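Encoded as structure tokens, the structure appears first; notes follow it.
Missing here: one protein chain of the complex. Every other protein chain is in place.
On to chain A.
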Amino acid sequence: MERFLLKNIDRSDLTDMDEYIKFGGYSAILKALEMKPSDIIDEVKRSGLRGRGGAGFPTGMKWSFAAADPKKPKYLICNADEGEPGTFKDKPILEKNPHLLIEGMIISGYALQAEYGYIYLRGEYPKAKDILEKAIKQAYNRGYLGDNIHGKEVNFHLYVHQGAGAYICGEETALIESLEGKRGQPKIKPPFPVNEGFLSKPTVVNNVETLANIPYIIEIGAEAYSKIGSPECPGPKLFSVSGNVKNPGVYELPMGTTLREIIYTHCGGIRDDKKLKAVIPGGISTPILTPDKIDCPMDFVNMPKYGSMLGSGAVMVFDETVDLAKICLRAMKFFEHESCGKCTPCREGIGWMRAILERICSGSGMAGDIELLIEVSKNIAGKTFCPLGDGAAVVVQSFINNFRQEFEQHISKEFSKEIKVAA
């Protein structure tokens, strides 16, 4: 497949606007400005683009809800807070192809009739902040941002807003709270941000990768775009692959590419030619899969049939030497640290699960601990405002469902010496 999102990023400095334009950049804007905003939304709807942040909601439909709301001003927020362990797919765009994101945001802002855009960037990406701010300045200087863009009655102002180390701010309502200068705690929906978002005005929150797809859709048209990838989830997809593979990294592949192809064709297989033990397909909060499931096509529709989720497309690969109980414990430390504390089941339950896992992994596990873990997880799942609690619960449940023996071995202290701690 011809690359679009990562096109030329390794052979040219696309952070320089002239280089970006040399390779065809900013041409989609000129085409979009000749279209009516509603036509752009229709084009995105016809493309079949689904949000790349994890939930997979149809982008054009989300846009149409915000566009139909008469309240003004409207806001477009780019969610650049990829904090899910395993996920680093947006980083190449942010650090190496910032103008693609900016171009996508200008087109999207025009389609939504939004006058203000913010890139909510995670605090852990200081390099990306400098790069984005420089690129935004270039775009202002060349008349692609600001008032009367290219002589049209189109105004769009874009700023970078730096987060400060809170995973939960990747959830859109928490992100908006954070942008408003509050603690980044999620809110119950409805009202949805498309109607009552930033400063109670209609707000669209889209992931970096989603917005980076927009110029491509305008450039080649919805019909051609919808033929890429799988029929129900068209388009290219960025997969970030980490763990025990020979060639980890970010890969742009058609949506629907199988895990087997990603691991063995694109990433060169398992490091040191060891045996594959498990795969987390979509970031740490998606259910872990056993090796017999790796023929699943990676898209929003097929992954649930195999017992997991596409999530952000963050593939984490574990070989036969990895102690999965300890991976589960580390994941739970993460969820405990990142729980915003608003919902009691999440705040208290995750810490409890971490404590149980800690004693299991330290050799002090007791009979009944596994059942207790399952019980606690069931009392978190579905009982919180946002999916963080669900994510923690599903990790525990899927690890136990698929690899119960590893936990039992810890408890019975018969753990194989051949299986090392991760690391």
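Definition applied: contacts are C-beta pairs under 8 Å (C-beta built on N, C-alpha and C of every residue); 3 or more make two chains touch, one makes a residue touch a chain; residues count from 1.
One rule holds for everything that comes next: contacts and distances are computed from a predicted model.
Q: Considering only the chain that is not displayed, what protein name does its UniProt record carry among "Metapyrocatechase", "NADH dehydrogenase subunit E", "Ubiquinone biosynthesis protein UbiU" or "Protein ImpB"?
A: "NADH dehydrogenase subunit E"
Q: Kindly state which of the options A:4, A:26, A:63 or A:88 is in contact with the chain not pictured.
A: Missing-chain contact among the listed residues: A:88.
Q: Touching the left-out chain: which of A:8, A:27 or A:162?
A: In the full complex, the listed residue that touches the missing chain is A:162.
Q: Going by the touch rule given at the top, which residues of chain A touch the chain that is not shown?
A: Interface with the chain not displayed, on the chain A side: 73, 82-88, 91, 116, 122-127, 157, 159, 161-167, 178-184, 199, 240-244, 248-250, 284, 314, 316, 318, 322, 327, 330-331, 334, 337-338, 340, 421-423.
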